[in-house]
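Not every chain is included here, but those present sit where they belong.
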């Protein structure tokens, strides 16, 4: 990735629909050639943000720069962007092929070049047999692929993808994910990508922006976001199955910090605090997949518990236990699936945990 | 999953017909009570609509003596096509006795460009008002709609003065302009309201695709406005083809449309009226709009934005 | 600076709507302006600039024919707009049921619109004439007490006009509403069917509101044709019997062309536009306030 | 030179007549050409002419009714002064009756050419109807009103009338009755002096009362009937009598009837007091910048009134020529009646339009047709209203 400058820069962006304020003084800098994924709960303003970047919504305040140019009042077509809409927005009266070629024809790309690009996009998206159909004769996933294709064929600096793979099956999604990654490698263009699929987010993103209620909570590399979420919301939002949260207290025993909840005392010697902690209520977070299951001793923290529920999920199984009087889940590979009411031993390294302030929810 | 299982859970008494399984395959186009009612309504309505045209046709095939007898609904005793021939070729309008035919070409000459230009203008207006409203645009539109309520005769004077001052009075361009002007309010309304129902995402997508004002209009919006364009064509073709008032004043003597002749054949202050010729002439004049209604019908396509967006 | 692209002056949009600007301002504003101006003059055959103040208005409002016209238009308007919309919508709905011979039916419902009213009006007169038309025909068939002469009676002549108006105009209403109906997404119908909503409810509560644009168009079109109704009256009743079916537009046009009293005609026209202006201004303000709230 | 002429002679008979003008003009040896612009309906044709004048594109000539309509055209300087043509053709001598010439003679200048005389003062009746009802043919309206109940008893419509076009048929009847009731002199006085006194007087009340009486003898299909259909009732023997101008003869002729055994005509609503009105058509010429056109216009003006053209035109049209020095022996019996009547100046009734503006005319129309339609309006009311209209007319 050639991170040689800022490609998209959003400064103090605010937007409201009438009385409903959707984005609040939002700032976001995307480097050139970077792949940024927007994650966030439904209705948090992701599509709205993309629309603002594309110049399709009147922003209420702030400025938007693309490639160093202030495009706040620029036409969408002058911003050098391509976009995939969450709602597809295919041109109903055009065949798939014409849908794909429309932008190119507008730009005056030569005929054979158009044909070449369409052929390539159609191949990637596996929509060759559909090229002569109209959108109304396509299935949901096929429509979505056409919508992606419409962006892919264009040669622009910035791609905006709004949940481009949500209606596709896992297999195709995996394939297209790879294709998008390759395309990105090849074209080196900037991508801003909205998705709800965490695998997509983790595998594609250079950086992930986690949004909530129109505010970016954290913007960081995927692993950082995953391992060191800045607040409880981010921690809980990412990861499936979700992180375990345990309410308790932070206590200092001699020189060592501990986390205490009912009968459970977790030593925090290996935990890297953000800043010097103070004793008091706190929330302890631990991902289900970071918990070792029936794997012997040697863990800084170990315990035994009774299995309450077993939830098979295909490749893995989720085991529900009670720890410190609270629900606690552990992810277990299928072959090691215990039975209900079995007593099992667990262990983990608090290094992998996340501690949050009980009030503000921010990382400790 | 096998047929055996199915029959097992299908007690024979529940579906006594063969193999105990009941309806199979596509639903037959059965004639339900609802459908009968529907057709009944349509046919009754159609009959109501057809009464006058029946009388017109019957009358146009009668001779004047038979008409004077006044048996309106009777079929012609001795059908004659003379009135039709007269209407088209021989009826007198002033000193010329060439029937309706001479004005036909003029009518076409006026109607085609007027319809095309007025619809293009109006659809651009509707499109701009919906997707590109600039400050004051809607106020202008309000004025336009307001103008639709003015009786023509009121605006005719300023228009005459205006057009003659630019030298377009009594000319083909003049009449085309006039038709465009008077078609504009309603047509603009027609298109504006139609475009307002189109999902705005389509417009957004086209803008991202780099298309500008005109290209979005011609490539995206216009093809989607088929049904409403048909309505516009119906309105305009009828209005302009049947127009008489403007044609006679603004088109100039050499361009007088067919309706002037129709009016002359049909109307007279103190002269003798030949009802059979009148009827034939009226039907003949209406033939072009009627043809257009019939042909344009198939463009009333269904689901114009189907598959375009979800939500 | 805070003006967004949508509200900025888009040059192509302005260029594209130059005809509209010219027509709205150049024709209607100026044209109406002159009409108002002339309504204060003593213009007879030609417009003149001999101002007489409100004299024309005084004469207008003391003319019984004008008063009758004003009364008539409300009644006629209400009746014919309602009937036309209802009937037109019914037709459109029925046409939308994937019926056979759709083209034929559509053409039948539309054809009256294509025919010159000069003659179709005459035919209607014949049909409604007690000695020639339906009454005579049915009496000939033996129903000797049948009495049907709507055009003769001042009270029923307006109804006859409404019926003829429906006959002439509901086809267009149908066409507009049909175009609107055809724009409704198929999936909405599916959803309503699954929800078990009876077809008529689907129409009333879901589809019709979705077609409010088409309804608005048809409605305005109806209003325009009611306010401007002329041909229909001339062809059917000539404003008679007596002056019973006179309408404002008929009055205006007769003043200008037949009576050659342009001044008073313009005064009448100005009076006609007044309620339209009020309604438009009112809805404009409503719209503006809604927009302002939405974008506040 | 091409000369466009706008007129509303569009029916078959009228068309034959106007061709006579055109033919004569085309063959006048100056290479002239009659460009025919026929526009049906007088009001439509007239407003077209006005609008063309306003747009600066007036036709060479146009048909008008002798009335006050074109006064504004004269005062506006739009018309061509024909005085020199008139002097040369001694119009003031040849045109008879004088009243019809005076329509074109304003302030000593000739502004138009009268081309024919149409009399409104006629009643047409079906001989078979009177026979069937067993009553004698009428010689006056009084006769007819006496006979009407009998006709009604016979299951026929005694009196045929139509209410189309603002009720002009009713007004025609009304004006005929007014003249009969007031006499020519008093009628002229009423109109010229705008005498509300006469207009609101007892004679007028008598007229309105009689009108109401006549209404009883009509059928209920009159409301918007054309004059043609009205005449048709008489022709087919469904109705007894109609009051209509002399153009109704054309309908009888078109139905193959002659005025001898099928139908009768009653001049002036009273055979004993025949009157002829000076309604008819005139042609005006619009000022053009081009002297060639002006010359052609004057040639046409002269031609229109020349004896041969007058005969040819009026024979075809079924109207009376405006000059007496022509041979009209080909005319039918009814026409002969009026040709005879017109010779006596005391029989001449000046056209109503000459006295009143079209505005007043329409007000009278409205009053009369409203009165005719609305039985709740009393004769007193109507008379009073009529007085007001005449009193306020301009």
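Letters A, B, C and D name the chains as they come in the text, with residue numbers starting at 1 for each one.
Just so we're on the same page, contacts are C-beta pairs under 8 Å (C-beta built on N, C-alpha and C of every residue); 3 or more make two chains touch, one makes a residue touch a chain.
Everything quoted here is computed from the prediction, not taken from an experiment.
Q: Expressed as a composition formula with the shown labels, how is the entire complex in this file built up?
A: Overall formula of the complex, using the displayed labels: A x2, B x1, C x1, D x1.
Basically, only the chains that are shown with their structure count from here on.
Q: Using the touch rule from the top, point out the two chains with the most contacting C-beta pairs.
A: The largest set of C-beta contacts joins the chains B-C.
Q: Taking the mean of the CA coordinates per chain, how far is chain A from chain B in Å?
A: 54
Q: Taking each chain's centre as the mean position of its Cα atoms, how many Å separate chain A from chain D?
A: 92
Q: Residues touching two or more other chains, restricted to chain D: which are they?
A: 44, 54, 226, 238
Q: Mind pulling the residue numbers of chain C that touch at least two other chains?
A: In chain C, 6-8, 122, 131-132, 256-257 touch at least two other chains.
Q: Spell out the part of chain B that touches chain C in their complex, as residue ranges.
A: Touch residues, chain B against chain C: 35, 38-39, 41-42, 45-46, 48-53, 55-56, 59, 70, 72-73, 121, 124-125, 127-129, 132-135, 137-155, 157-159, 162, 180-181, 184-186, 188-190, 192-194, 196-197, 212-214, 217, 227-228, 230-231, 234-235, 238, 241-242, 259, 262-263, 266-267, 275, 278-279, 281-283, 285-286, 289-290, 293-294, 297-298, 300-306.
Q: Touching chain B in the complex: which residues of chain D?
A: Chain D residues touching chain B: 4, 7-16, 18-19, 22, 34-42, 44, 48, 51-52, 54-57, 118, 226-228, 232, 235-236, 238, 245, 247, 250-251, 254-256.
Q: Give every residue of chain B touching chain A within the complex, in rising order.
A: Touch list, chain B to chain A: 199, 201-202, 204-212, 215, 219-220, 223-224, 303-311.
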